[in-house]
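Every protein chain but one is kept in place in this view of the complex.
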Amino acid sequence: MYRLTVRDRVMIAHSFNGEIFGPAQGLHGATYVIDAEFQREHLDEDGLIVDIGLAHQVLGAAIQAIAFKNLDEMPEFDGDNTTTEYLAHWLWGRLAEQARGGGLGPSGRGLTGLCITLRESDVAWASYEASLV
Amino acid sequence: MYRLTVRDRVMIAHSFNGEIFGPAQGLHGATYVIDAEFQREHLDEDGLIVDIGLAHQVLGAAIQAIAFKNLDEMPEFDGDNTTTEYLAHWLWGRLAEQARGGGLGPSGRGLTGLCITLRESDVAWASYEASLV
Amino acid sequence: MYRLTVRDRVMIAHSFNGEIFGPAQGLHGATYVIDAEFQREHLDEDGLIVDIGLAHQVLGAAIQAIAFKNLDEMPEFDGDNTTTEYLAHWLWGRLAEQARGGGLGPSGRGLTGLCITLRESDVAWASYEASLV
Amino acid sequence: MYRLTVRDRVMIAHSFNGEIFGPAQGLHGATYVIDAEFQREHLDEDGLIVDIGLAHQVLGAAIQAIAFKNLDEMPEFDGDNTTTEYLAHWLWGRLAEQARGGGLGPSGRGLTGLCITLRESDVAWASYEASLV
Amino acid sequence: MYRLTVRDRVMIAHSFNGEIFGPAQGLHGATYVIDAEFQREHLDEDGLIVDIGLAHQVLGAAIQAIAFKNLDEMPEFDGDNTTTEYLAHWLWGRLAEQARGGGLGPSGRGLTGLCITLRESDVAWASYEASLV
Partner (left out) sequence: MYRLTVRDRVMIAHSFNGEIFGPAQGLHGATYVIDAEFQREHLDEDGLIVDIGLAHQVLGAAIQAIAFKNLDEMPEFDGDNTTTEYLAHWLWGRLAEQARGGGLGPSGRGLTGLCITLRESDVAWASYEASLV
């Protein structure tokens, strides 16, 4: 199994619903340092898992949708708690769509798995990983 | 697969038995930076893997048993070399017990796996990972 | 010159006024990983710069004032852009007050300088440093 | 599953063939920070995954083959693009050979898997992982 | 004293002249993770040390001159050993020129100092710092 990871970051505001969230029920925010890990069984003919420049671009474009936003006001997240683990899954969906749709180039279609990790601080992070095939 | 990780740290003294340990046969010590990773297949109804505040608390409580201790004098470890990998397994057992016993809240019972990593320095670390179901 | 640093973290929401801020004029947020560095010329009689446990407590208490808050709604910051560098200075003031007022213990009064660093992401951070004497 | 990781680093020059590499087609170089992760199901009788001192030595020796070299001039890599993911696989092969051949000591023969990660910068890294049995 | 730091990275090839360099006399390369720290005594009217977006742009543009290059072939470095500390000084000159020339915006002219750090690996880095006034 080969894996390639690229890192980017995003800053957002949001609040949570539910007593379990304690003070995080108030409007606050986070910086997420994001790692997108692309997986495949064999390298392509160029010796690559995926074009690393394209991987950086696609990740950067995907997070523009939430960059400097208040997630509480985005219809896409209506009724949901945009926890770190929830956002990892949400971003997974967007990158999986790119991989399958050719946005990551011809080699992107050969990817077998994807793992997205969001670091909300130096002491807490969450990820979502699933197969692409 | 979803994963949530929280980080804490602990300082201990110990020594090792066996020629393979070389100078580490003498009484010395370590700071372990500890990552506890909680795994589950689906998020709970709050959009969580596990209550992150509770996860920090339970990890912090579990490591109190060894904090600022000389492990050579703890009956619990009698006859064992408390290597980094051994302690990762030991801490796994304590946190698994909490997850199964409700110490991590109702959602904690839905966890499917647990991975404990102890970083003994910037250039060496060890982990133990196993299913909870 | 001796220096001791302790680290903590906080999550907030805010927005900025001024065209220079571009998309950051919208309501967004940040995780700040915070390093508080305490300086003195000589160690105290215990061999310390300052009681490290107390340093962690005082830093943790100081940041409670903004934890999980929308800074736009805090009268304390009214009319100001709560940039990373601004907040470093603000936190410096609160910790300096503690040092001078005895909140960091008797040795805290012997501190000669203080530097506060706020990391807003893996690629950007700001600090404010000044003498305490 | 137990895992032990040791870290080392190496500096090399190389160039890539293929339009997909853009400016990286020119002769350039990289520092790779390398993590070698050794896996096994059970600890040995000393409480170890593998002798950590030996693990550091074997990793350090393996990377001497490329340290301070221009990989374009090494017959071993002739005709190949020595991408980060390619080099992760190449190093995997060398360490697997050591594990199977006794170079990691008697316990090294009990290893069940190996994962090699090369970090080419703070925002990009690649790994190769496979079973040893 | 206020300080703001932004981070970027670059990959280059080069070789060194002189027996003191040992194996680094051969053509090899490095990834430099680069921190540019901007200093000033007071914040500007927006509450800034310098426009952080512009700081990232100016740093990124400055390092394009060496990105994916073999420094041995650049007339600019002819006869010099492009050590990490040498390159920190070289980059300092380019960013100082931008600050003084208005490339960092009106507030950039108010900067009082600049420090450039190049990390060549996880265990070695070098910096050059000097006043801008």
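Brief remarks on what is shown
Letters A, B, C, D and E mark the chains in the order given here, with residues in each chain numbered from 1 onward.
By definition in this document, a contact is a pair of C-beta atoms (placed from the backbone, for glycine too) under 8 Å apart; a residue touches a chain by one contact, two chains touch by 3 or more.
Remember, predicted model here, so these are calculated numbers, not experimental data.
In the complete complex, the residue from B:Met1, B:Ala96 or B:Val123 that touches the missing chain is B:Val123. Seen across the whole complex, the unshown chain contacts subunit C at 1-8, 43, 46-49, 51-53, 56, 105. As for the chain not pictured, it touches subunit E at residues 16, 18, 20-22, 80-86, 88-89, 122-130. Even with one chain removed from view, subunit B keeps its contact list with that chain: residues 7, 9, 11-14, 23-24, 26-33, 67-70, 120-123.
Keep this in mind: only the chains that are shown with their structure count from here on.
Steps from subunit C to subunit E, minimised over paths through touching chains, total 1.
Ranking all chains by how far their C-alpha centres lie from the centre of subunit B, first place goes to E. Relative orientation of subunit A and subunit B, expressed as the C-alpha superposition rotation angle, is 120° to the nearest 5.
Averaged C-alpha coordinates put the centre of subunit B at 41 Å from the centre of subunit E.
Of all residues in subunit B, those that touch two or more other chains are 122.
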